[in-house]
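The complex is shown incomplete by one protein chain, all other protein chains being positioned as in the whole.
On to chain A.
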């Protein structure tokens, strides 16, 4: 069993969508990093990501990993936000046959797994059609 610290240290990113904005070149990084991969800058301010975006690509997972086997089939996508940030997210509350590349989605705060590896209910973002 993982320690609970493993879980709570990611809460700012997972619950509040906190990203890092490079003070040198302006690139927004999610997840946050200590070094900007573009300009090598090391000075960041915390910004909150917008909660709307569009689907860049998606899949419907029929064979799920441990922790997600009861949820199959479920849709997983890469979502691009208006500021260029891309992140991975499940796409829910949608007819799986109606998914499409480019469809607008909104990020919502949802439960992700019953009890994850830390024995804690796991929360984070999921997408719904916007």
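Just so we're on the same page, a residue touches a chain if its C-beta (ideal position, glycine included) is under 8 Å from a C-beta of that chain, and two chains touch if they have at least 3 such contacts; residues count from 1.
Simple rule for what comes next: contacts and distances are computed from a predicted model.
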Missing subunit (named according to UniProt) among the choices "Thiolase domain-containing protein", "Outer membrane lipoprotein-sorting protein", "Carbohydrate ABC transporter permease" or "cytochrome-c oxidase": "Thiolase domain-containing protein"
Identified contact with the non-displayed chain, of A:35, A:56, A:115 or A:130: A:56
Residues of chain A (touch criterion as defined above) contacting the omitted chain: 10, 13-14, 31, 56-69, 71, 73-74, 76-78, 86-90, 101, 112, 122, 124
